[in-house]
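As structure tokens, the structure follows; a few thoughts come after it.
Every protein chain except one is present and positioned as in the full complex.
Each chain carries a letter (A and B) given by its place in the written order, and its residues are counted from 1.
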Amino acid sequence: MTIVAVTVTALLAVAGALTLARIIRGPSILDRAVATDVLLAIIVAAIATEAAYSRDATALPVLVVLAVLGFVGSVSVARFAARRNK
Amino acid sequence: MNLDAVLDIVAAVCLISGALLSLAAGVALVRFPDLLTRMHAAAKPQVLGLLLVLVGCGLRLRTGVDITTLVLVGIFQLATAPVAAHMVGRAGYPHDDIRSDLLLTDELAAHLDRVAEDRPEPTPA
Partner (left out) sequence: MKPDQMTPAEPTSPPNPPLSRTAVRRNRIVAVTFLVVVWVLLWGTLSWANVISGLVVATILLTVFPLPPVTFAGRIHPLGTARFLVRFLRDLVVASVQIAWLALRPRHVPRSAIIAVRLRVNTDLNLTLTAEALSLVPGSLILEADRNSGTLFIHVINVDSLSEVEKFRGEVLELEARIVAAIGSPEEQRLVRENPPPPVDLEGAAA
């Protein structure tokens, strides 16, 4: 299981770095919103992997909050951007 | 081979393939040319990757309370990801971020033009 955990961590770290690159490069705020959503999902995946590795469910409620937060975040950014476009 | 070992192996496969799909989503975010194609990356491999990781996590934990929490996270993800993508797409549509030279047809532009033409006359809501 340790090998699996290390592999998954490495994969998710690379994915997170790529997503972060998109957040930094933009170019528009909507690109950043989409990338932030993906980054949040990667964080959820990382926390779930940690819980699976250590068989410890303490962090699971955090996942529910994060899952909802990503949605609220992108929707509010999208509304903000839509208002500014008009 | 007992059941525990089998479940662990299945969980490991789920975790790794989920992480691979997350990586693919990250690569797609960097490589795709415009906002709309990037949103495809955020909507599909990301959702399936997260679902697989959650399944792997559930197979490792194997207790009722934790599995209900994971199911809830999965349902939220499935229900909200398309809505978020739709909101972003709508906000970004008539915008410079979208490479119209890569579009074969654009029927939404025609529709918006028609809506703009109709606007002077009072339209029933």
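What we mean here is this: contacts are C-beta pairs under 8 Å (C-beta built on N, C-alpha and C of every residue); 3 or more make two chains touch, one makes a residue touch a chain.
For clarity, every value in this text was computed on a predicted model and none was experimentally measured.
Hidden chain, full complex: it touches shown chains B. For subunit B, the list of residues touching the undisplayed chain reads 20-21, 24-25, 27-28, 31-33, 36-37, 39-41, 43-45, 47-49, 64-66, 68-69, 71-72, 78-79, 81-83, 85-86, 89-90, 93, 102-111.
Criterion: only the chains that are shown with their structure count from here on.
Subunit B makes touch with subunit A in their complex at residues 8, 11-12, 15-16, 18-20, 22-23, 25-27, 29-30, 35, 38-39, 41-42, 46-47, 49-50, 53-54, 56-57, 59-61, 63, 65-66, 69-70, 72-73, 76-77, 80-81, 83-85, 87-88, 90-92, 94-95, 97. If you check the complex, the residues on subunit A that touch subunit B are 1, 4, 7-8, 11-12, 14-19, 21-22, 27-28, 30-31, 33-35, 37-38, 41-42, 44-45, 48-49, 51-53, 55, 57, 60-61, 63-64, 67-68, 70-71, 74-75, 77-79, 81-82, 85.
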